[in-house]
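One structure, pasted below without further comment.
With one protein chain removed, the remaining protein chains of the complex are shown where they sit.
As written, the chains take the letters A and B, and residue 1 is the first residue of each chain.
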Amino acid sequence: MEQEVILSLENIHKSFDGQKALCGIDLTIYKGEFLTLLGPSGCGKTTTLRIIAGLESPDEGRVILGGTDVTDWEPNKRGVNTVFQSYALFPHMNVENNIAYGLKLRKVPKEEIKKQVEEMLELVQLPGFGERMPSQLSGGQRQRVAIARAIVNKPSVLLLDEPLGALDLQLRRQMQVELKRLQQKLGITFVYITHDQEEALNMSDRIGIMNQGKILQLGTPEEIYEHPKSRFAAQFIGQSNILKATVTGRDAAGNLTLSFGGGTILASGQGEPGEKVTLSLRTERVRYGREPRQGFTLSGQVKNNHYSGGMMRTVLTLPTGEELLVSGMGDGIEGRLPAGTQVHIGWDPACAVIVERGWPDEAE
Amino acid sequence: MRKKRTFLPETYVVLMLLLMYLPIFVVVAYSFNDTKLFHWAGFTFSWYQKLFHNQTIINAFFNSLKLAVLSSGLAAILGTMGAVGMAGRTFFGKGALEGLSTVPIMIPEIILGMAYLSFFSLLQVPFGMLTLVAAHTTFCVPYIFINVKASLQSLDPALGEAALDLGASRRRVFFDITAPLIFPSILSGSLLAFAMSMDDVVISFFVTGPETATLPLQVYSMLKMGVTPEINALCTVMLGTVFLLVAGARLFQSARKAKKGR
């Protein structure tokens, strides 16, 4: 299916006081999708959002919105709206006037405004709150008003800057579901910013992993999780073992064979014999047990077990001194094995992914 | 060891407040004293009658009022525009301009008074309302400038951005968002400036003309000349007005709070 492009960023660069914030952002966003930019604080995700909104102008590059170059447009001329991290509700206006603000500016007739505000309050489940002042609302209610104020203008793209950051865990989970519901119901394109991987994985159609002013990987939550393309992506989302291995060749099934931890391991991907590569292996993909099984190519011993809320984390030591972290529901493959037990270790070759050519510096 | 509850702090605060009000009580009491001398000679309203027929004092009062309204009003415009213009910008000379605009309330007033006396003489500007307004506006600007600047700094920049984002032009952002939110600070700055202008002796002393004695200057010269109990009456009237205004403002505030908390 050919998807319609609504927004694209082309080679965006931006620095603040000589500090590079963005170095060449290229991003294409399709109509109706929920795209999340995920990254640690300071990675440039908020700057990217502000450039789309027009609140910052890029030093270099273009912003194309619905086929028009809007790079030099003032924010008020663009058909995008933002939900701010601090909500930025106007403290001197009641809820109704906050929501109506954008409509009033576009000179929508009074009755029409009233009707639409009512509808919005229904939609965000705050009927009858029109007369309240922002100071009389709870955090979650402010959040809903901020969303209503933005979507009432039917923006072509809605930008959300860590909108759930200030809410507690319970409310955050609830709002995730609601936001997704709203997005599907209204069919508005969402560009969502967060540093919370769970939020990103739960809600997005596509995720862009950002670090140090660059988009490292763009893909569906599944792609990002199962096939991280960089060490950063592997470590930022979920928990991974980072393995420094050397390619030895291929086995009969076409898997890459590598030497690691005093044995031979299997992985998917390309590599020349003798090449040093870095692998990522999700902790929950590691299998181990007293008896060897098909594909169990390593041996080691249990170092310790650690229970953490419904999840058992086990550290395995390999003969070469390297350690593997394993997580699971506490049953491992043969149940919990006491520290010191000699075990055989293996995994599905498709789960070990090459994330870097060469080995990372020891210093890092 | 048991903790002892002492009332020392409360006692001290109350005693100090009483001491602060002592001279004021004395003035009020003497305004009703039926003699020009200092013993108590019975109750009278005659000083108030004399006061309201004293054209010099009444003229001085209106001079002061006119001066304070003009200069705090003019300063409100200058100071607000200045603070708004500076907000969120960095440019060459910003620090210097900021420093210079607060100089009038940082240095002893008499320096400014002396500077104006010589400066206006040099320019041969006739001393009078014009020079008074110029001088008072200058020392009123900082009160408003500082107040508005602080209020702008505490303003969440996301509010303006949110309005822009919702489609407001920069002009609209200023009038819809910034102006209503900094208005209380403009008002409180102007009120403070107004009070300072009404009360100023030192600077007015140097820049006043023969026909523009302000109320403080009139009081000063009456005090220097000798005792006229009308001053007691005048002071009582002024005190009463300020108390009424302050009490009114507090009532208004608590009424608004009660309404908001509904």
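Please note the rule applied: a residue touches a chain if its C-beta (ideal position, glycine included) is under 8 Å from a C-beta of that chain, and two chains touch if they have at least 3 such contacts.
The working rule: contacts and distances are computed from a predicted model.
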Note to self: Out of "NADH-quinone oxidoreductase subunit M", "Multisubunit sodium/proton antiporter, MrpB subunit", "Glucose-6-phosphate dehydrogenase assembly protein OpcA" or "Spermidine/putrescine transport system permease protein PotB", which one is the UniProt protein name for the chain not included here?
What the structure shows: "Spermidine/putrescine transport system permease protein PotB"
Notebook entry, point to check: Among B:70, B:129 or B:201, which residue is in contact with the omitted chain in the full complex?
Noted result: B:201
Notebook entry, point to check: Looking at B:41, B:187 or B:223, which residue reaches the missing chain?
Noted result: B:223
Next item on the list: Please pick, from B:54, B:138, B:190 or B:208, the residue that touches the omitted chain in the full complex.
Entry: B:138
Notebook entry, point to check: Which residues does subunit B use to touch the chain missing from this display?
Noted result: 9-10, 12-13, 16-17, 20-27, 30, 37-39, 77-79, 81-82, 84-86, 88-91, 93-94, 97, 100-104, 106-112, 114-119, 122, 134-135, 137-138, 141-142, 145-146, 170, 195, 198-199, 201-202, 205-206, 215-216, 219-220, 223-224, 231-232, 235, 238-239, 242-243, 246, 250
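Convention: only the chains that are shown with their structure count from here on.
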Check: In whole angstrom, what separates the CA-based centres of subunit A and subunit B?
Finding: 56
Notebook entry, point to check: For the complex, which residues does subunit A have touching subunit B?
Noted result: 53-55, 74-77, 80-82, 84-86, 88-92, 101-102, 105-106, 133, 149-150, 153
Next item on the list: Show which residues of subunit B lie in contact with subunit A when the two form their complex.
Entry: 156, 158-159, 161-170, 172, 176-177, 180-181, 260
